[in-house]
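Comments concern the structure below.
One protein chain omitted, others in place.
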Amino acid sequence: MTDEPLLSVRGLVSGYGSTRVLQGIDLDVPRGSVVTLIGRNGVGKTTTLRSILGNVPPSEGTITFDGTDITTLSPEKTAREGIALVPEERRVFPGLTVTENVEIGRIGGRRDVEKPSVDAIVDEFENLARHRNSRGANLSGGEQQMLAIARALVSAPDLLLLDEPTEGLAPAIVKQVQRKIEELNDDGATILLVEQNVQVALDAADYVYILDKGRVVHEGPADEVAAADEVLDRYLGVSMAD
Amino acid sequence: MSVASAVAEQVLNGLVVGMVYVLLAAGLSIIFGVMDVINFAHGELFALGAYFAFAIAGPLGGAGFWVALVVAPLLVGVVGMGIERLTVKRLYGRDPLYHILLTFGLVLIINDLITSVWGKSAQPFPVPSVLDQPVALFGFNYSLYNYGIIVFGSALALGTWLLLNRTRFGMIIRAGSEDREMVRTLGINIDRYYTLTFGFGAALAGVAGIVLGAYQNVSPTMGSSVIIPAFVIVVLGGLGSFRGAVVGGLFVGLVQTFARTYTPFLEGLIVFLLMIAVLVVKPTGLFGTSVGAGDHHDGALLHGSGGGVLSAETRAKLGYAGVGALLIVPLLAEVTGVTYSVTLLEDILIWALFALSLDLVLGYAGLVSLGHTLFYGVGAYASVLTLMHVSPSVFVALVVAVAVCAAIAWGVGYLSIRVSGVFFAMITLGFAELFYNAVFKFDFTGGSDGLFGVDAFYGLAGLGIDPGEFTVPLGPFVLDGGVVQYYFLLAVVVGSYLLARRLIRAPFGSVLQSIRESEERASFIGYDVTAYKRRAFVVSGGLAGLAGGLFAANNGYVAPSFLHWINSGEVIVMTVLGGMGTLYGPMLGAGVFVAAEDVLSSYIDQWQLVIGVLFVLFVIFVPRGLVSLPQTVADHPIFESAVGDRVGEQAGVTDPEVDRHE
Partner (left out) sequence: MSDPILRTENLTKEFGKLVAVDDVTLDVERGEFRSLIGPNGAGKTTTFNLLTGALRPTRGTVTFNGENVTALPPHERVRRGLGRSFQITNVFSGLTVRENVRLAAQAAREGGFTPVEEYLRRSDAFNDVNEHTDRVLDRSGLLGRGDEPADVLAYGDKRRLEIAIVLATDPDMVLLDEPTAGMSAEETRATMDLIDEVLSDRTLLLIEHDIDLVMRVSDRITVLHRGEVLAEGTPEAVSEDPEVREAYFGGVEA
């Protein structure tokens, strides 16, 4: 075990076609911590995750994961290094059953680790265990979110990327997702979270990066950021002391 | 034999044919479901299976059939994987049209390879003697081989179902067909599965080919005769649905068999009528879920670059020079005695007009009409029938041809343009096949012979020229009626081009261009996008009818082959070859294609192979067509510095992912 961060991003520039969405991002995710990225719509949060995964190849900068340079790796290879994604809008396979969705997640991920069994993972989620044979399309939004998390967890990833996991969920379900994130972190998982719900983001995080226009404009431990009213107001349009 | 056993025998016959269709359609449907590829070469892979088996079984004698039944499909599977790796793979992310074009090129290649190795005629492929005997079951005798097909086919279908639903491979395939990027993100190399899937689908087609080859015989046309029904089944059952392929395959097999026995008139028609009826009621097919489900982005159609490096003036000058050259050809031909060049040019002009008509829907309205020869053929029939029964005037005949085709286009468009993309392509193909099969059935269309010996009068109400009696002595030479026909044709084609240009520059055309750029936006500034597309289709149908009518009037005959789907394929090839979305590009493409076909076919036997290879290379490397070549050359690093001041950038392919970002 070293003090090196598990994931380290330096000078990341990336985008689509001629549009440069990310203009030089630096960020670190230490082992065992929850780091969140917050910012308005369209500032580059999802693009950051997609660049880390290799879905959007970076044009400049480096991404180092567990000592390995993964900057130019394809998504399939990145996943094999031990990074799992819970994507925006969940993207469970609608025609596959709950069990199959988890099974396919188990095929992915690192090859050299022991992975939990599909049943063991499904059992951890009460509302999935009740619907093992339901198709993804027939689950509620909250259940789909849990399924997407289960699909990622079953590959025993070293780093979990969560993209807007509370988006569009009812407050009670948001609480469930929040609890799940806490539980995972208590078990030692390393998490990079993109979140629009500032409250959820600040509660869950150890460390926070605020993005604006493709750059990190503010960073710090979660409690300090939560107190930095002016910053929150300026970049997110919310005030904690409202 | 009792009525009951007669019916039972028909059911069995239907199931035999149905099983072959199930195997074909299952592979086609899986390939489409997973990769969005409409594989026109599937029929040729089917034929390849039969021929491989034929080649393996022959020398081995008794046990040869059984060896072939195992080895031949594996070989076809390997061929399929090779095709995917070398060609199809390069086109993922482009519009499905490009897969249609690519696999159409592959049809030419594989078919020509088959004929050059095994010859053009059908050959018997005997069933092993063990199976070649009747068995008495349910009170009547029926071939053991046929029972064997039903059992074997069912087992394979069941096996395929198990493979898709009970194995890890199947699970990944199903997940990939729903969201391939997510599968990649999980760490699974989906590309490898694509190759395997294509190979598997090809192998299934190979099995079907062997089974049917031994049921009938092996022939180079066996592929092209099953591919269209196989598509119908896939569309009828629901694109990408395995259940749809099975139910649709058996259903079509039974319906065809019963129609042959009990309503011979409807044989060949009923399947297409059914498909059209199903699609009109439920556009997704019987078991299809939704149009463009999952993450199937349609990639952009790639248009020829409008201006390129040649200025408008240069192109206009080239145009005038071209027409000028065309004007003097008959005189030159007369002088040099190469009269055959006039015939070739007439052919080119007809196809140029046909390609122009297709481009109005394909290049300007973004509609892939896979059955455009419907209008060409109907125009030809309408023209000949008018000349025979109504008026000897070519003008009357052409007006009727255009009117009939425009009316049919309106009807087809009304039924199909609201369902977009692939379904439009399939419905147009279905209608074309419906008419193709229909002209065999009627006396007034001359059945399979067509109609011959029609003379057209180039005038109206007695004023004009009868080419049969026209001669103008010109020094030592004599200009005959053929010259009248040639100039008439040239005038109509040039006139049609000018008309099309007018339309495109008028408000109507500018709306079509806006629809091409962004359909959604066009609708939200107040244009009825569907209505505009339908009108473009009507104009296009009318012009295609004019092309067919002209050919028929000039040559004095029409035949069912005018309606054969291969024409629809060829005219798409010409349009894309030249560069769709420009009016002159497709006409140029027609010229190059027809001339190349003519030259190649007179020097080498394997000309289809050469054209197929050239075309495949073209689709992969020059998708914007011949008109984009000057630009492509100018863009090449070697020349870039020389052409420094080119205006703007060529309209690029937009990254389909770009709209996904936050």
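Letters A and B mark the chains in the order given here, with residues in each chain numbered from 1 onward.
Rule of thumb we're sticking to: a contact is a pair of C-beta atoms (placed from the backbone, for glycine too) under 8 Å apart; a residue touches a chain by one contact, two chains touch by 3 or more.
Note that this is a predicted model, so its numbers are computed, not measured.
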Chains on display which the left-out chain touches in the complete complex: A, B
Omitted-chain contact residue, chosen from B:189, B:343 or B:523: B:523
Option touching the unshown chain, where B:233, B:434, B:511 or B:571 are the choices: B:511
For chain B, residues in touch with the removed chain: 502-503, 505-511, 513-514, 516-518, 520-529, 648, 651, 659, 662
Chain A residues touching the omitted chain (full complex): 40-43, 141, 167-171, 196-199, 212-213, 234, 237-242
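In this text, only the chains that are shown with their structure count from here on.
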Centre-of-Cα separation between chain B and chain A, whole angstrom: 46
Chain A residues within the chain B interface of the complex: 16-17, 19, 21, 41-47, 50, 53, 55-56, 74-80, 84-85, 87-88, 91, 93-96, 100, 103-105, 107-109, 151, 155
Footprint of chain A on chain B - complex, ascending: 168, 171-172, 174-175, 178-179, 181-190, 294, 652, 654-655, 657-658, 661-662
